[in-house]
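Take a look at the structure below.
Only one protein chain is missing; all other protein chains are in place.
So that you can tell them apart, the chains are marked A and B in the order they are listed, and the count of residues begins at 1 in each.
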Amino acid sequence: MKEITVVLVAEIKLEFGRKPRIFKSFSSKKMPIIETKKINKDFIKSEYNIRQPFKLVKSVKPAVRDLDVSIEAGELVGFLGPNGVGKTTFLKIISGIIHPTSGEAKVLGFVPWERNYKFLRKISLVMGQKNQLWWDLPAIDSFKLLKEVYDIPKKTYERNLETMMGVLDMHNLVRGRLRNMSLGERMKCELTACFLHDPKVIFLDEPTIGLDVTTAQSIRKFIQTINREKKCTIVLTSHYMGDIEALCKRVIMINNGEKIYDGDFTALINKYAPERIIKVTLSSPEEKKIFSKIKYKKEMIEGQGVIRAKKEDIGQLAEQVFDKFDPDKISITEPDAEEVIAKIYRQ
Amino acid sequence: MRYWKIIKIIIRNSYTRDKKIPGVVTANVFSSLFEVIITLTMFSAIFNNVESLSGWNYYQVVFLYLMMKNIVLLNGVVVRGGLNDMAKEYVRMGDYDFYLVKPVNSMLFVSVSKPRFYNIVVLMFTIPFSIWIAMKTGIDLGALNILAFIFMAFFSAILYYFLSVITIVPTFWLVRLFSLSDLMNRATQIMRYPAGIYSMLVKVIFFTAFPVLAITYLPSWTLFYSIKAEYLVYMVVITFVFGWIATKLWNIGERNYGSASS
Partner (left out) sequence: MIKYLVYFKVSLQDVYAYRADFFLFMAINTVFFYVAIALWSAVYQSTGDSEISSYTLSNIITYYLITGLLFRLDLSSSMFLSADIWGGYFTNDYIKPWNIVLVHFIIVLADLFFGMITFLPFFVIMAFTSFQHISLPTFPNFIFFIAVVILSLIMNYCFNLILHALTFHYGDQRSQIALANYIATFLAGAVFPISFLSGWVRDLLLALPFKFLFFTPTEIFLNKVSVAESQVYIAEIAIWIMIFFGISQLVYRTGIKKYSGTGR
């Protein structure tokens, strides 16, 4: 991409007490807000072996290997992968919780594990399986503590709290004790706590884990709204396809600590499963006989005829099928994303 | 200022939580007070047979014990709970992650995360009792001695905190260390008696390398006997030294922190 640079030469006034107007350069090439280079993380375990009494036996488990990632401001990126591949470990490295074994990273211009307070004020972390709020207290008391921790001005705090309570429908919840809430209600409180200080980068580690369908949908809708309105960068790890499909235009697939794909989610599905699936409900032996005469690779699964058609063949196949069968009995769908991802990991 | 506001909110939250569990608070208050009663009973049994213990009379020995108790309770109000949970849970369960992503000093934030408000209730007994015991010693307590004692006691409380931090730092490497949270409890057994009962080697170790004896003995000695400039200076210096060591070790430990599976 050609870089278009517009330079405005401003008059520099060096009068006493006035700050000089500086050169401004506008570039259409954005600086990544998160950038990592060859991040590696090994977990070393020392064990005592009675056969080697004077030596601790060390075993090394690589969790993340040579991970290069670049994320622009405002993106909502999903890290996808089965359990134990290094998604959360990577998330913890770029949020500054753990140090990498080697490699570099910059988030908002800071090295995360140096834990500069200016950096920490601009990020937020939510973990689906853990609570940061006080278990035995009303959520509002925890929010007040966070207000002081992040030095949130009173008006900003009240405005953000009111917004979150409205979007997440939490007015009746905030004064209840966390231990008496359901998992979905606790997650709503955790998300509220996460956004009180207007963070620029939010790390969400499996935020919908264990939630029912309705609550998970409302959480996803909330994340989309926040990303759109506040233009914050969201990094999401999940092994739920529902989260990724609903939220992420871009996914980064991790396997055994390595990046195996980084790009558009739809393109990923199209690349690995370019076909379309035609399903026909066959309720009589005559219909089954008609279906068997279709000249294309097909199969019968539980009373349904299934054809996996390549994109270029879909047109003429659809014509054939609609000619022979009642349209109410026909469905044409894209391949199930979960199956596609599973297929990729099996390969 | 910000840390003061944070501590205030945490203590207020602790009070809100504790007042909902009066059974727990009462049990803990009674445990503390009962320990005082048991120890005084033991001292009575000892002093039925002796006039003094290493030159300290009954009331002086009781005062020394109560000073230890007050220092421990003061720490217990603010920092002990958080440090215990750090040793037992935070690293093991990965809950320490949330402390690392906040723009506050993680060592202080963890320390104040679980105040035990009910310790203030116990202090309301032990502090007046200590004052009464000090007056019963029969020693003329000068105003300067009292001021010097208060000055040194302030540093004693902080030194006890830094030593507590040092004892739980190995948690970063060994994940769960309930034992090390108990180390300071064991140290209080050393702190409660006059230093004269110990051998020279023990005294050297516990006045310097792990200065628990300095926490109670030096201030009490200053109150009952004479003000020595070297004692005053020593208290301030070792507090700063161990504060530096605690902070340094904590930062090294953080670099080694590996979180936990989610």
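By definition in this document, a residue touches a chain if its C-beta (ideal position, glycine included) is under 8 Å from a C-beta of that chain, and two chains touch if they have at least 3 such contacts.
Only a predicted model underlies this, so the values are computations on that prediction, with no experimental measurement involved.
Colleague: Can you list the shown chains that the omitted chain is in contact with?
Modeller: B
Colleague: Quick one: which of B:Ile46, B:Met124, B:Ile150 or B:Ile252 touches the chain that's been left out?
Modeller: Residue touching the chain left out of view: B:Ile46.
Colleague: If the hidden chain were put back, which of B:Tyr15, B:Phe129, B:Phe154 or B:Tyr198 would touch it?
Modeller: Within the whole complex, the residue contacting the unshown chain is B:Tyr198.
Colleague: Even though one chain is hidden, which residues of subunit B still touch it in the full complex?
Modeller: 21, 23-25, 27-28, 30-31, 34-35, 38-39, 41-42, 45-46, 49-54, 174-180, 182-183, 186-187, 189-190, 193, 196-199, 202
The rule we apply is simple: only the chains that are shown with their structure count from here on.
Colleague: If you average the CA atoms of subunit A and of subunit B, how far apart do the two points sit, in angstrom?
Modeller: Computed from C-alpha means, the inter-chain centre distance equals 45 Å.
Colleague: Which of the residues in subunit A end up touching subunit B in this complex?
Modeller: Its residues touching subunit B are 43, 88-89, 92, 95-99, 113, 115, 117-118, 120-121, 123-125, 127-130, 132, 134, 136-137, 141-142, 144-145, 148-151, 205-206.
Colleague: Along subunit B, where are the residues that touch subunit A in the complex?
Modeller: Interface residues on subunit B, with respect to subunit A: 2, 5-6, 9-10, 13, 16-17, 20, 93-95, 97-98, 100-104, 106, 109, 255, 257-259, 261-262.
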